[in-house]
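Note that one protein chain is taken out, while the other chains of the complex remain in position.
A and B label the chains in the order they appear, each numbered from 1.
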Amino acid sequence: MKTKLSIKNFFHRFDDISYSLIAVVIGLIVGAIIMALTGFDPIEGIVGLIKGGFLSPYAIASTFTRATPIIFAGLSAALAWGSGYSSMGAQGQMIMGAITAAIVAPLIKGPAILVVIVTLLASMLAGALYSLLSAYISAKFDAYLLIITLMFNYVADYFASYLTNYVFLDPYALDKLAIQTQLIENGTIPRIFSRYTTHYGFIIALLCVAIVAFIINKTSFGYKARMSGLNPNFAEYGGIQSRKTMYKVLLLSGALAGLGGALEVLGSKFRYVDKMITSPGYSWSGITASLMSNYSAVGVLISSIFLAGITVGGSSIELLMSIPSEITLIIQGIITMLVTAKFVIKLPKFKKKEGDKDDI
Amino acid sequence: MKKFIILLISAMMVLSLAACGDKTGKEDNNDNPYADYKVAMISDTVGTDQFILQAKNRLEALAAEYGFHHTIIECSNTDDWQQKSRNACEAGYDLIVGVGWVAAAPLSQLADEFPDVEFGVIDTVAANERIMSINFNTTDGCYVLGVMVATAFPDDTVFGYIGNFQQQSNFEYKYGFMEGVKSVNPDAKFITAYADTYSDTQATYNKAVEVAAALGDNGHFIMGSVANSANAGIYQYALERGETGNKIYTSGLSVDQTTADNPYILTGLTKNTAIAMETIVKDFLEDGKITPGKTTLGVNEDAFCVVGVNFEANYLNAEIMTKEVIDAGKKAAQDLKDGKVELPYVMEDDYKE
Partner (left out) sequence: MEKVLEMKNIVKTYGRVVANDDISIDLRKGEILAIVGENGAGKSTLMKILYGLEKADSGEIFLHGKPVKITSPSVAMDLQIGMVQQHFMLFGPMTVTENIVYNNEISKYSFFDKKKNEEKVAELSERYGLKVDPTAIVDNCPVGTQQRIEILKTLYQNADIIIFDEPSAVLTPNEVDDLLDTMKNLAAAGKSLIIITHKLNEVMYVADRVVVLRAGKLIDVVNKKDTSIEQLSYMMIGRQVANLEIVEHDSNETLLKVENLTLGSELGKKVLDNVNLYVNAGEIVGIAGVSGNGQTELVRCISGLERNYQGKVTVNGSDVSNFDVAAIRKAGLSHIPEDRYMWGSAREATISDNILMGEEDSIRFSKNGILKQKEIDGYADKLIGEYSIKVDNNKQKIKELSGGNAQKVITAREVERDCPFTIACEPTRGIDIGAMEFVHERLVAKRDKYGGILLVTSELSEIMKLCDRIYVMYNGSINYEFKNEDIDDHKLGVLMLGGKVDENKVVN
């Protein structure tokens, strides 16, 4: 079996990745054009964006911090979408994970490491159960999972708002008017280097990337999930029980999102602040990352770091060059639009296959 | 996948090469001793929010006057706050002023990590004592309000109050208001309620209904200090109730809420962030250091204002806010300034109505 390398083959093999790269380049070009139109130097702006996002220890550390929750949302989405279940629920599950962490951590007395472990497990359970609930409702009432999970995001957000507002509010906090839970004193996740914000949650994220990659590619469960995603008819024909696979996949996907939410609380904010998961749009970035990488776990890691990097870079150019950081929202929006459009508009086929006709 | 990574890395390398050699030296200084100072203000999105705009405009004016470098950083979420304030520290800003309660948490964290950077926050008290926290003496302003209300409704025996939670920061409002009313009408009684929210307008509205019912014919005024937005529940109820004939009046919070559309909002309390900004910046410019700790500004500094007294009103309900009422307010403010009236700081538990 020798490997033939030709341009056609290359594009066939890499069309998804090359597509995402093209999307990124177009996104940056549009960003540059808008900078030019609004009176900024586009070259300086883009270079500043990349520099501020990736090219200094501080920049890359900030990027890793920001990427951590995105990686979890991305893995969660990649697992679900890659298995053919279009769950948009990462956001709601992250919220459930985050609020659970903020409530559970202060309740546990004991060494910090124990608090962290118990809290993370509780949050994973919360995310997983929440995901299962949406899966169950979708199966029970034969409703689109996409819609159910989307609506569940709102339910989670308002539920967490309610809890923070009425049950676990910290009214004696010095920062008056903050809708937030009590500060977690014992059981926070430490930074890797005290100088930089990146905390050990990022290491956990890397581990999860490896674990998810292993599950998807090397286990029979992952095989079933993958085949269900690529062709559900084929999976059914081959005896894969779709219902069972769906529940397992969504359970795992919810647990990952819940873990991501918990780490954001324990490693970065140290409390649940109302809308802390929704307003930075972690889950949307995560879904974009999973689409960009065609549901590969390692791809999610790279795409998440990229998306986090342009956001961090964006806040840097805002400070240094007064370019509004919203520019990165535009860039990310363009990328999301292009990778989403991939589902609708396929890349032009290079050549029709011989004998690929069923009825002649 | 390997190819993709290689591509990404090579792209990064090219860009980093391009990025080299654009380091520029600092401008040669001129005679201005302030020219090297860099001041950043960080806040939620500015937009048309008076609370933030005042601070921003004052900072810009001061920068023009003294010739220091300044920038305004806007944040749209908590993650932005963390990231952007940190960026400002890394970028070598000398003073970072956070406007609003959101600022306390991220700046407290940074103050430990960046000992060379000075920090100020406005309208909150940061946990970190390295920070200069400007908060407002609300009691004095509420005293002035109380005097005006008692003068405007001489026949009323009961007055209403709605706060967010039963807590000291709220009590500071209620305490001033009660003292002001009692200075005119020593026998006045008060009905207090808590909305138990910062954000739920409907809950506040419901409390307004309850308090108004309790006031009956004996009172016509409810003071609210729930929160900028949720207070609207009281305004709404006052407007609706006004049409029934048995009118209820109230006062605004945070920014001037008086408007011809709702004549039942008689006056209000506002925070002047411009004065707060000026206090921090001027303190910093003296020697490049701020005065750490809590600084309280109030009616005396025109930093906490009563609409119609030391803050021009959009609209005054002339029927009730007569010259007599306004003058009573002005006199109360003057008395506080002159030290003729003093309101000692009291904890809620130690206070007897």
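Side notes on the structure shown:
The definition used in the following text is that a contact is a pair of C-beta atoms (placed from the backbone, for glycine too) under 8 Å apart; a residue touches a chain by one contact, two chains touch by 3 or more.
Just so it is clear, the model here is predicted, and its values are computed rather than measured.
In the full complex, the chain left out of view touches A. When the whole complex is considered, the residue among A:184, A:227, A:302 or A:317 that touches the unshown chain is A:227.
Mapped onto chain A, the interface with the missing chain covers residues 1-4, 9, 12, 218-221, 223-224, 226-227, 230-231, 233-241, 353-360.
In the analysis below, only the chains that are shown with their structure count from here on.
Centre-to-centre spacing of chain A and chain B amounts to 37 Å, using the average Cα coordinate of each chain. Note for the complex: chain B touches chain A at residues 1, 3-5, 7-8, 12, 15-16, 18-19, 40, 71, 73, 76-80, 82-84, 86-88, 90-91, 101-105, 113, 123-127, 164-165, 167, 169, 196-200, 227. Chain A meets chain B in the complex at residues 14, 17, 21, 47, 50-52, 54-55, 58, 62, 66, 165-166, 169, 171-172, 174-179, 194-195, 197, 268-269, 273, 275-276, 279-280, 296, 298-299, 302, 306, 311-312, 315-316, 318-320, 322, 325.
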